[in-house]
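First up is the structure itself, then whatever we jot down about it.
Heads up, one of the protein chains got dropped from this complex, but the rest are sitting where they should.
Chain nomenclature is as follows: A and B, assigned in order of appearance, with residue numbering initiated at 1 for each chain independently.
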Amino acid sequence: MTTMPLLQIDNLSVTMMPPGAAPVPILSDVSLTLDKGATLGIVGESGSGKSMLSLAIMGLLPPTARAAGTIALNGRQLLTLPESAWCRIRGRRIGMIFQEPMTALNPAMRIGDQIAEGIIWHRGVARAVARRAAIDLLDQVRIPDAKRRAASYPHEMSGGQRQRVGIAIALALQPDLMIADEPTTALDVTVQAEILDILDELVRERGMALIIISHDLGVIARAAHRTIVMYAGTGMEAGPTVALLRDPRHPYTTGLLAAMPRRRPGVGSGPGSRLATIPGTVPGFADMPAGCRFAGRCARQTGACREATPAWRLFGSDGGRGVRCLHAQLDAAEPDRPEPDRVMPL
Amino acid sequence: MTAAPLLEIRGMTHDYAGRAGFGRGPALRALDNVSLSIDAGTIFGLVGESGCGKSTLARLVMALDRPSAGTVRFDGEDLFALSAAALKRKRRAFQMVFQDPFGSLDPRQTVERIVAEPLHVLETRPSRDEQRERVAAMLDSVGLHRDAATLYPHQFSGGQRQRIAIARALITEPRLVVADEAVSALDLSVQAQVLNLLLDLRETRGVTFLFISHNLGAVDCIADRIGVMYRGRLVESGPAHAVFEHPHHPYTRLLLEAEPDIARIGPPPHRSQPQTRSLSPPAVGVPSPACAFAPRCPLVTDRCRIERPELRTLVPGRDVACHHAETMRAAFSRPTQPDAEFVP
Partner (left out) sequence: MPRSAALSEPAAGRAADRAGHRAPASRVWLRHPPLALGALITVALAAIALLSLVWTPVSPARMQIAFRLQAPLARGLLGTDQFGRDVLSMLMAGAWNSLSIAASAVAIGTAIGTLAGVAGAARRGLIEAALMRGCDVLFAVPPILSAMMLDAFLGPGRRGAIVAIAVFMVPVFARVTGSAARQIWARDYILAARGAGKGATLITIEHVLPNIANPIIVQVAIQLGLAILTEAGLSFLGLGMPPPTPTWGRMLADAQTYLGVAPWLAIVPGCAIVVTVLGFNLLGDGLRDLLDPRAGGRRGLSLPALEPPQTPDRGAP
């Protein structure tokens, strides 16, 4: 690809500078690129900095955070942008579906008006037009009786309905890059499928780029071509979603896959059956061990793992995969599954 | 079953008042005649459409709201008939984990105060030191560091906050815990830990759970029985495994089909373009005489549009509210195959 990628992040690090305490590095050495129309999934430990990464891209880091490295949108540096310039980028160029629907909504404003507000602000249409567009959007995200519900306040909506209002606000502006931070956690699977369909359509038809953060590997599999697995503030493994899920190379990825609760057709959930877990918990950012951040919890760790931070190593037929583990096996040919998709058609 | 169930919900109906202004609407019926009971020491999974009234039901079970009609019996006592003082004393026995970890923690309080809050119901309040010790032990058991006690909620990620909320719910050692989407904000490994924790609590202390979730896999892993809700009504209930393997209601079937699966990569091949607009009738107003699911139902017949199916026992232990449950039962008498054709 000779053209400039839509989003390019190089060596991004984010450090918390709490007053009167030692700085706490949250993100370190995160790099990724995203082209127009591409989709990227981010999975990873809770607290590993996924939301922080998306806030950095949106220029919404908390005041105590300092970012270093580069984030470029269409070649334009975002980290050094003044606040005034951000207003034209947020919403229109980069849209975000926030993880916390309640904090992203104004509790004192009817939801219909909140959606319309963005439309008026960025598109300069008349209030009545925006209102109608807002109701259409609510309908699209499957809020029953959208016209009436537009007059509701956020606290009168169910958790999933609030989340869908957040989605409608982000969709309203049709941004070039959409960051969806756990967009469907509060939705039932049928609505979730419909929301993912809407995002798909925008990706396919408008060439929107999508970053989707989720703990649900099923959602990632469904919505993202490529996936990056994060752990304790850095990328551990990345690659095409199919390859990553079928043939994980990092022990953390393997652990995640094993911990996934699955329906087990034919098996009774006998008493005493437990889910597999990864032993231990993430080390705090303030006392990150030297060497590999996963070492303390890893079954495959050796002395070498604790000495130096493993480098990011590229592999795969076209260098399309990367992993940060000393013991990851790189050479084994990727199982050639030309059409791995849709083993189970709907 | 000879022992009375720990929790018994009968004929629960709840209306939210219509909003004035914008055309004063009729009341919104969030729950419509829901009855279910949960035996002590079991985990009841509740799944259903977003906005179908699960959280409303949870709030009513916690006696945080009064239903428009219906009763909640906890341990044989009608919660809404108790005096305020008696209810307060009872509260130590049932606690709740709220759906939204960002809204359920007071931003101005330290984690210690938040987690210790339910200790308020105890007759003898623990001393400062004892309280600190109990909070620390609780934080430990949900996988947070003891130091977390002095921090404020905004210093935690979503998943970490949810663990704080879980610690708060467990600190009085309740007999019933209502977990409203308690694990949906957690990453897979912590989620597995929390699910295991719930299973442990049930085994070692006989804690009963009402476990509300959209994650069918998680529900299947831990629930003994499940209930499926749609538009304020219970449409199917039964042993978790049996229901998931052999759904008798078309909505349950639809849910299972829509469940994302890591084996399915990429968007599904495009089916007949889904109806995009308003396939849902208004969820409000006079309870319509039709089956609420009729507009989306592949099995719909004329009868469904004029007569509302009531919940009935199809076979012992399995209740379904659908006119064509027998058809469903016959059509999928074998465990569902993921690729089974789904035609009426």
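Going forward, a residue touches a chain if its C-beta (ideal position, glycine included) is under 8 Å from a C-beta of that chain, and two chains touch if they have at least 3 such contacts.
Keep in mind it's a predicted model, so treat the numbers as computed, not measured.
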Fill in: Among shown chains, those touching the left-out chain
A, B
Worksheet entry | Touching residue (missing chain; options B:R10, B:R146 or B:R329) | B:R146
Response to the item:
Contacting the left-out chain: of B:G103, B:G158 or B:P247, that is B:G103
Worksheet, complete the sentence: By the document's definition of touch, the residue of A:S13, A:S31, A:T254 or A:T281 touching the omitted chain is A:T281
Item to complete: Extract the touching residues of chain B with respect to the undisplayed chain.
Response: 59, 62, 64, 87-88, 91, 95-96, 98-100, 103-109, 111, 114, 117-121, 134, 137-148, 150-152, 154-156, 160, 165, 168, 170-171, 173, 193-194, 196-197, 200-201, 204-205
Response to the item:
Had the left-out chain been drawn, it would touch chain A at residues 16, 18-22, 24, 47, 60-65, 83, 86-87, 90, 102-109, 114, 117, 153, 155, 274, 277, 279-287
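Please note the rule applied: only the chains that are shown with their structure count from here on.
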Worksheet, complete the sentence: Taking each chain's centre as the mean of its CA atoms, chain A sits from chain B at a distance in Å of 26
Worksheet entry | For the chain A and chain B complex, residues of the former touching the latter | 43-48, 51, 99-103, 139-140, 142-146, 148, 151-152, 156-161, 164, 182, 185-194, 196-197, 200, 215-223, 225, 241-242, 245, 255-257, 259-266, 268-269, 271-278, 281, 284, 340-346
Worksheet entry | Residues of chain B that touch chain A when the two form their complex | 16, 19, 21-23, 25, 47-51, 53-56, 99-100, 102-103, 143, 145, 156-160, 180-181, 184-193, 195-196, 199, 203, 214-218, 220-222, 240-241, 244-245, 254-255, 257-269, 271, 274, 276-278, 280-284, 335-336, 338-339
